[in-house]
Each structure stands twice: as structure tokens, then as C-alpha cells.
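The structure under discussion is supplied below as C-alpha cells; questions concerning it will follow.
With one protein chain withheld, the remaining protein chains of the complex are depicted in position.
Up next is subunit A:
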Amino acid sequence: MADDDISGSMWGDAPRKTIVDVPVAANPFAEDDIFARPDPPAEQSTYAPFDEPLSGEFGDMNIIGKEENDDEEEEAVAIPQKPVQGTSHLISELAGEEVGITMNTPSGSLFGDKNPLLSADEDTDDTARAPVKKVARGVASMYKARGRNRREPKPLANTNPLGPLGPETDTTAEENSTNISAAELLTAAADGPLFHIKKPEPEAPAEPIVQEIQSAPKAIEAEAPVALEISVGDPVKIGELTSAHIVYTITSKSALLSDGTAKVTRRYKDFRWIYHQLQNNHPGFIVPPPPSKQAVGRFNEEFVESRRMALETMLQKIARNAMFQKDPDLLMFLASENFGPDAKARELATGSAASTIDEEDDEGSSSSSGFMNSFSKTLGLSTGPKYVEEDEWFVEKRTYIELLEINLGNIYKNLELVVQQRTELATMTAEFLTMMDELAALDASGDIFQESSISLLMGFGSTQSKLKDLVARSLLQDMLTLGSTIDEYLRIVGSVKHCFSQRVRLKTALLTQEAELTKLQKLAAKTNVTISTTANNVAQKLKLALVKEQITKQESKTQGLEKKFKQITVDIKNQLGQFETNKINDFRNAVETFLESNIELQKESIELWETFYERHHLSEIK
């Protein structure tokens, strides 16, 4: 190894650049920011400001990100670097002054303020600054978000503790009163965000936000979840041959529980039950899923441990969600001494049929279900109007999620292969080591080989076996970190898809309902015509009254469905936003752990070999 290689010249310019632009890249996804993000109601005016800065930021970030990726190519760097350097002082300037200003405005809602400010900037500024300005704006806006999070979280909390998240009921009420069709709303919402950047409309976004702030803060998201500590442990095998299963002890501690603490035993099936129950209770919410089923080797120690871990992660993630943690089913699940009947009762009460869903769902979620899925799809097509996705947002997300599933599945398969091969390699090495030992032990009398050679062979063997242990440990680590994260996300993706299908199902129902409504309305119109034309129309009038009654009934039903549909759309969007944040966080953590554990492995193995080299004076051997 050449020495200058090790000296790490690769860090030569990379880190500096990272320091400059990485906070920029990282910022908009900071968790606080996401949590504070408003529920985007499906209305253009409120929607636009939310998405606008985002797209602006990311647009610039993309440029920067790309630039860094090919930092070997100097030419590519040369051009974008200028604006970055140019903005570096601008950043501080903007962060210091402009942010300060925005912070002090009492109406400081999250996103609304940015737009007027920037557009004003744009309007007033002369064209001379134009080339720098664009980047500066992107950077500055990001910095603003960060500055807000970091420096002045309190004023924000004081003026508007829940952020602009409140408006849900308000807006939905508004929507109810207005008779805009859902489709129109959706298209407006989908088209809105991306293209409004250039339009200087300082007034438009401010209005609804002010309304939102005034409206009653009944936001779910903003409510900080109560501390709910859950641990799953102590797996015990119970039952006879046929009914044998593992029972886990769940210990939970929270103010939400009547006793403060609870300790119950649950089996795997029960975890599935609570999963489906929660899915049913909160449509549009991504419920952290339990680990997948496994028929063979259920009592294998490693498997039980990994399952226990996955179950614990699931419960902890559920518990972190303010919505889920108040769910009566969950509390019952955590505390009930008499789970079986209670579960039945709850199931009846909520009409979820969680225990029966289970099997079907498994069929559906397993990879072999391509046929089943397509079958049910065609069935859906035959029974009702097919819903074609109108919301671009959903189209994008859906393709992304599907791609994610495929890719993650691929990675997981490959990881498993790697692990399997490494395990095989370890056994081979073990065999090799016994042979090495044999070789070293051949000269029992010690008069043929020199002492040093024998100890060399012995040392070689022991170094190898130590290394083998190390590798085995790191393998386990890899599987526990990266492997389990990927596995978990594969399952979460399943949940996400479930949410999508819930929404589609609602939409289909809505469409059917609307079709029926229009049919009735047509009938009413026809009857009206007959009433006007015919003389004897008592029967017809009666019929009209009947139809009208039906229409109002259907209308209210449709409205209910529409409301539900809007709600689920909002919820899913909301949830997916959180999903994206969590995804970034979890994967980053997993990859970092994976990386660090591998770095440690390499260090340790270097150390082992170096020690071996030194101890046996290998430097004297050519």
C-alpha cells in the first residue's frame, strides 16, 4: 500500500465542500421541521406556500448535490462553486437579518412568511444581482428553517404552539359548505405546489394561514405523544406439540395506563391482531407492522430473538405516535389480563374483523400473491367504476413506494446471500484451521521444525480463529442493524400500500355513490319533466318526493364519504411525509451503524494481523 494513499488525500477538498453545502441539503428534512409542517388541506391557496419553498430548496439542492457527487471532475465543480462561495457570506447575512425579521413578525407561520419576503425581494431587486440571487434565495430560505428550529423555538411555540396544523376541521367544514367536486379539488391541489414559485402572490397564502391560526387547535399531529415506555422480553415457549407457541412479556409504563404500569403476556398472533385493529381504526395511518410470519424454525433461538426485537420496535414505534397511543385497543392490548375475549369484544365493537383479515392480508402481502392481487383488481373493475388516480402526488408516491419495495427486497436478498456465504466461509475456515493445527502438531517431538515455526503456525491458527469470531460477530451486527431495518421497511412499505388501497377503496365507494346520486338526480329531473307535462301527477309527485328524499340521503352519504376520503388523503400525505423523514433517519442510522461496525471490524482485524506480524517477527522473514 502506498503511503500517500493512506494519508487520506481523498479528504483534500471534499470535507470543506461538505461543510458548506451539506447543512443546506440536510436542513429541510430536519425532524422538527417536519413535525411542524401543516396538514396540507386540499386547497390550492393553503397548499401553495407549503410546497413552494420546498421545491425551491430542493431545486437548488439538487444542483449542489450533483456537484458534490462528481467532485472529481473539476470543470463541473468550477461553475457551481462560485455561487456557493458567493453565497457563503450571504447566508450569514440572510440568516442574521432576514431570519431575524421574520422571526419577530407575530404571524410567523411556517411557510407563509417566506413567500412574501422573497417575492418582495425578487420584485424590488434589480436584475444585476440575478445570477447570485437564485442560489442565495434557496440557501437563505433553508437557513431560515434551520435558524428557526435552532435559535428561536420559543417565540414560535408561544405564538402558535401547534403551528399551522390546526385548521383541519376548519377547512373540512369549509369544504363541506362549498360544493366543489373532489376531483377539482384534487387536481388543483396536485397542480398547485410546483408552479407557483415564480408568481409573486404575497397576499394569497397569508390569509388562510391566519384563519388556521385562529381556528381551534384540534390537530392530532401536533399533540406531543405522552411518554409510553414499552419493552418486549422474556420469550417463553408454551403449549404442547401442536399448539406450541412463544409467549412474549410486554412491560409498559405510562401515565396513559390506569395503573401506570402493566405487564402482560402476548403471543405473535396477538401482535398481528393489534396491527390490523390499528389499521382499521385509523385509516390512512401507517401502522408499524409486526415481523412477517414464519412457519419453519419458529423456535430457533436466533429467530426468536430477532422477532422479539422486531416486535419491540413495532410497539415502540406505535407508542411514539400520539394518535395510536390513545387507541383503546392498544391500551387494552397492553394492559388486558383477559385478552382473548376482550379482543373479540373490541373487534365486534369496531367491526374490524382483524382476526379474519389476518389470513387474507397475509395472502395479499406475500410475494406469491401477484395472482390474487390481480384477481381482486379485475374483480374490483367488474363491480364498480375503476378509479384512476388523479392526484399526481399519489401517483409519484405510489411508484416510488413500489420501486422502494422492489429495491429493498433486492438488497435484502443480496444481504442474506452475503451473510449465508460468509457463514459458509466461516465453517470452511474453521476446517482449514483444524488442519493448520494438525500441521503444527505433527512435529510432536519438536526436533524437525524450529520452535519459532511451530509457534508461528499456531499463532496463525489462533489469529485466524479470532478473526473468524470477529467476522461472525459483525455479521450478526449487520443483520441486526441493516438487515432488520431493511426488513422493517419492507413491511412498512406493505403498510403504506395498505393505506393506499384503503384510500382507493374509499374513492371507489365514493364514485359508486356519486354514480348512484347522478342516476337519482337524473331520475328526479325526468320525473320533474313528466310532472310539468302531465296533468295527473299525484303519483309522480309522490315518486319525486321519494326520489328527493333518497337524493338527500345519498348526498349526505356521499358527503360523508367525500369527507372521509379527503381526510384519508390528508392523513396519508401527512403520514407519508413523516414516513419519508423517518425513512431517512432510520436508513441513515442503519447505514451508519453498518459502516461503523465494519470500520471497527477492519480496525480490529488490522490490529490482529499486525500483532501477529509483530509477535512472530515476521518482518525478519522475506
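Everything below uses one rule, namely that a contact is a pair of C-beta atoms (placed from the backbone, for glycine too) under 8 Å apart; a residue touches a chain by one contact, two chains touch by 3 or more; residues count from 1.
By our rule, contacts and distances are computed from a predicted model.
The chain that is not shown carries the UniProt protein name "Vacuolar protein sorting-associated protein 17", picked from "DNA repair protein RAD51 homolog 3", "Large ribosomal subunit protein uL4m", "Vacuolar protein sorting-associated protein 17" or "Phosphatidylinositol-glycan biosynthesis class F protein". Checked against the full complex, the candidates A:234, A:302 or A:424 give a single residue touching the omitted chain, namely A:424.
Per the touch definition above, the residue from A:442, A:525 or A:546 contacting the chain not shown is A:442.
Of the candidate positions A:246, A:309 or A:415, contact with the hidden chain is made by A:415. In the full complex, the hidden chain is touched by subunit A at residues 1, 3, 5-8, 10-11, 14-15, 18-19, 22-23, 25-27, 29-31, 51, 54-55, 58-59, 61-62, 64-66, 68-69, 146, 193-194, 396, 400, 403-404, 406-408, 410-411, 413-415, 417-418, 421-422, 424-425, 428-429, 431-432, 435-436, 438-439, 442-443, 445, 447-450, 453, 456-457, 460, 580, 584-585, 587-589, 591-593, 595-596, 598-599, 602-603, 605-607, 609-610, 612-614, 618-619, 621-622.
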